[in-house]
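Only one protein chain is missing from this complex, and each of the others stays in its spot.
Labels run A and B following the written order; every chain starts at residue 1.
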Amino acid sequence: MQPLLTVGLLKKYFPLDRGIFSRTKAVVRAVDGVSFELQKGETLGLVGESGSGKTTVGRCILRLIKPTSGDVLFDNMNVTRLPASELKKLRRQMQIIFQDPYGCLTPRLRIRTILKEPLEIHGIGTKADHTDRVVTILRRVGLRPEHMNRFPHEFSGGQRQRIAIARTLMVNPELIIADEPVSALDVSIQAQIINLLVALQRELGLSYLLISHDLSVVHYMCDRIAVMYLGKIVEMTTRSDLYLNPLHPYTQALLSAIPEPNTGPKREKILLGGEVPSPINPPEGCSFHPRCNYKMEACTKVEPLLEGVGDSHWVSCHLR
Amino acid sequence: MLRYILNRLIYLFPVLIFMSIVVFLFIHLIPGDPVDYMLGIDATPEARQVLRAELGLDRNIVVQYISWARKIVRGDLGTSIVTNRPVLQSILEKFPATMLLAFAATIISLIIAVIAGTIAAANKGTWKDLGLLLLSLLWVSIPSFWLGIMLILVFSIEFPIFPAIGHVSMFVDFGKSMHHLTLPAITLGATLAGAITRMTRSEMIEQMSKDYVTTARAKGLSRPVVIYKHALRNSLITVVTFTGLQLGTLLGGTVVVEKIFAWPGLGLMVIQSIFARDYPMVQGIVLFFAFTFVFVNLMVDISYTFLNPQIRLGQKG
Partner (left out) sequence: MKNPLLEINNLRTYFFTHEGVVKAVDDISLSVESGEMVGIVGESGCGKSVLARSILRLIPDPPGRVVDGQISFAGNSLLDFSEKEMQQIRGNEISMIFQEPMTSLNPVYTVGTQVAEVFRKHQKISKREALDRSIEMLGMVGIPSPASRVKEYPFQMSGGMRQRIVIAMALACRPKLILADEPTTALDVTIQAQILSLINKLERELGTSMILITHDLGVIAEVVARVIVMYAGKLVEQALVDDLFNRPLHPYTQGLMWSVPSLAEDQNKDTEALKEIPGIVPDLGHLPPGCYFSPRCRKRMEICRHEEPILIENLPGHWVKCWLYDETKRTT
């Protein structure tokens, strides 16, 4: 079956402004060759720590940022080559939820205005239809119709995130990119929002690209997961496979680092030495080798490629 | 750091060029024909023509600008119509007096205002704070000519403590120089002091709400140390920037203050030149002021390298 979203060798380099006198133009290699597919109705998780480039990938897919190179194919449209006039059509099918529920809603507009805006932008329905749709969607995200007359500051963080989700649903998108949708919320509210997102997916046949650093959330919500490190995907596979059989040393360390909320003997922690290196000057060869406990000679010189090992399990590591 | 300074210097040139164009156009936008003013209305057309050609006023405006700009670069700011001496020479003679006044006013204002603003911020919401805010509002609002005259009335005439007029060079008699400098410096600095107080206060309030201040308190440091060593040090960048920008207003203020106190500086001279329709002189002084302003702000930018380690060491973070 044709995937809904195909990302091919996506790269995004940000030039570092060093003033007039710099000789070498330094670049931040935020995304350095990322490829993956997303099927319709699937939830793909993009996991990584700060500097991994996962947020930039999300923005490139929506073309909020222009990629340096690579392709993004969505529903048979080549997003990267789309002229600006066609972008609007695309945006109707692809929506995004952000991390910060306090910053993503215009404080001076009432909820109904915020929610009607997407309909107006895309010219969907008549004015009368708009109000009906707002009511329907508000109910669906667990809020009440009278909430549409209020302002964002009258709501809690969790409620605002619900409004942000409502906003994406207004135009009936196919794909929602959720960039750390619950990281800024309290634990008990996180559960509510996660449940909501899962329920919506079931009801509406949505596909999600979930970008997060929280492995517990990712484990719960995703069908497949891609682990990113310094702008590249180092491992990609199904949920159960990743957690039962992590192959890449970074994935192993990442999983072992998660503090377990239970008693009993704890997992042996794999502690990584050093810090996350800067994406300005990634190490030669495998970008993880300076911190890897298993590094070999080859790792310092040759960059490993993402290769398939077994059933839809991809890893980029010389150990395989 | 060197890269930063070099960058700033490079940007200096387009700014200076643009400024010179503006100054040049200003003079030409003044209504009335300079030739008329210089010769009087009953001059003959021929005499006018001659003068016009002499002053280069009959040529295309771009050409006029270019020839003027060329002269500026060579240091030739023209000749005063009134004194017939080179403008630049007159400016350089009068400049030290104005600089002394401006400098004194700035230093006094800065010291008083930064301390006042800090005290206000540290006592936010109390009577001390309200009082200082009111005072600063007062200083900002009082017109300098009123203040100057009042100061003269009280401290020169009623209680003859300070001299009302005149200027003595620092190098001739330092004590007497400071004595003459006091009232005019206070007058000139008053508005600036009020503005800096408010600026310092708001910046300090913001810094004191920052996490590193809480850390400092949690280390057991005393309140004065937290306020002065930690918060104020971080506020300085904004305060210094602000002060540099206020210099423009300050230089403008010298015009009034120098007139009141008969302080023989550029401010006084520019007024006299305006009334005398001495265009080259006016143009020259305005240009000089503009360049001084740009230069001082360049110094402010460079001072950041001392105040902000991130600039000094080149951003790495």
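Note that in this section contacts are C-beta pairs under 8 Å (C-beta built on N, C-alpha and C of every residue); 3 or more make two chains touch, one makes a residue touch a chain.
Bear in mind the structure is a predicted one, so any value in this text is a computation, not a measurement.
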item: Touch with the omitted chain, as defined above, among B:P45, B:P160 or B:G220; value: B:G220
item: Hidden partner chain, touching residue among A:T136, A:S156, A:N293 or A:S312; value: A:S156
item: Of A:L215, A:L230, A:L247 or A:C286, the one touching the omitted chain in the full complex; value: A:L215
item: Touching the absent chain when the full complex is considered, from A:E146, A:D186 or A:E284; value: A:D186
item: Option touching the unshown chain, where A:V27, A:L109 or A:A257 are the choices; value: A:A257
item: For chain B, residues in touch with the removed chain; value: 125, 210-212, 214-223, 230, 233-234, 307-310, 313, 315-317
item: Contact footprint on chain A, counting only the chain that is left out; value: 43, 49-50, 156, 158-159, 186-192, 194-195, 198-199, 213, 215-217, 219-221, 239-240, 243-244, 253-263, 266, 269, 271-272, 275-276
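Definition applied: only the chains that are shown with their structure count from here on.
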item: Interchain centroid distance [CA atoms averaged], chain A/chain B, Å; value: 53
